[in-house]
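Missing here: one protein chain of the complex. Every other protein chain is in place.
First chain written, first letter: the chains are A and B, and each begins at residue 1.
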Amino acid sequence: MLHTVNKSPFDKNSLENCLRFARKGHSILLFEDGIYGALKGTRFETLIAEGLKSSTIYVLVPDLEARGMRMDNVIDGVKATDYAGFVDLSAENKTVQAWL
Amino acid sequence: MKFGILVNEGPYQHQASDSAYQFTKAALEKGHEIYRVFFYHDGVYNASRLTVPPQDDRNIVNRWSDLGKEHNLDMVVCIAAAQRRGLLDENEAKRQGKDANNIAEGFRISGLGQLIEAGIQSERMMVFGD
Partner (left out) sequence: MEDEVIKKFLYVNRKAPYGTIYALESLEVVLIGAAFDQDVSLAFIDDGVYQLKKNQQTSVSSGIGVKDFSKTYRALEGYDVEKLYVDKKSMEERGLSEDDFLVDVQVFDEAQMAELMEQQDVVLSF
């Protein structure tokens, strides 16, 4: 299953709740303002680190770069992807849920 | 693979329409099929042909129209959501006794059943919203 999160964790609890319901082997894509959840040094870093133990977490690089960040700023273990990768992830997972 | 796309936010206010567009474009480039793009909630504003963005900005409405034309996309605007928000095609404008219509090329107005049908017929349903 693929979960998509497009909200900053500082604004809404979408990321927290997504991680609450994500199960082992699920994929999570952080895009739009969701990319702020992928960054090092925020108070959500431990939450993401915990999530990485059971899920694969991706960050959409175009959204990251648009916001003045690079993969260097992203928590280790979070994978980079782009729109083509987003399409692949959606095709690979039978169920896709958007955490708006 | 067959994708359905749901766009729940208007252009410019929120990135949802941009993301949906980029996703749709990437999916088409990879050889996937887009069964339908459905515009709901404020997403119906993506179909307003009266949109006039500044020249140095992207024209979100034309961009959808162009992509739709190039790939023969079925781009459907929810009639109930559209009427609430002042979006009418020629027929609806006539039926409602309004003096103008504003649906851009390539979009068509239809019912919510088109969204459910897209869910049934597509192999993946993608939701872009706020």
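The rule is short, and it goes like this: contacts are C-beta pairs under 8 Å (C-beta built on N, C-alpha and C of every residue); 3 or more make two chains touch, one makes a residue touch a chain.
Here the structure is a predicted model, which means the values were calculated and not measured.
Counting the whole complex, the residues of chain B in touch with the unshown chain are 6, 8, 40-41, 80-81, 111-113, 115-117, 119-121, 125, 127, 129.
Residues of chain A that touch the chain left out of view are 1, 13, 17, 20-23, 94-100.
Here, only the chains that are shown with their structure count from here on.
Every residue of chain B that touches chain A in the complex is listed here, in rising order: 1, 3, 8, 15-16, 19, 22-23, 25-27, 29-30, 32, 124-130.
On chain A, the positions that touch chain B within their shared complex are 6, 31-33, 62, 82-84, 86-88, 90-91, 96, 98, 100.
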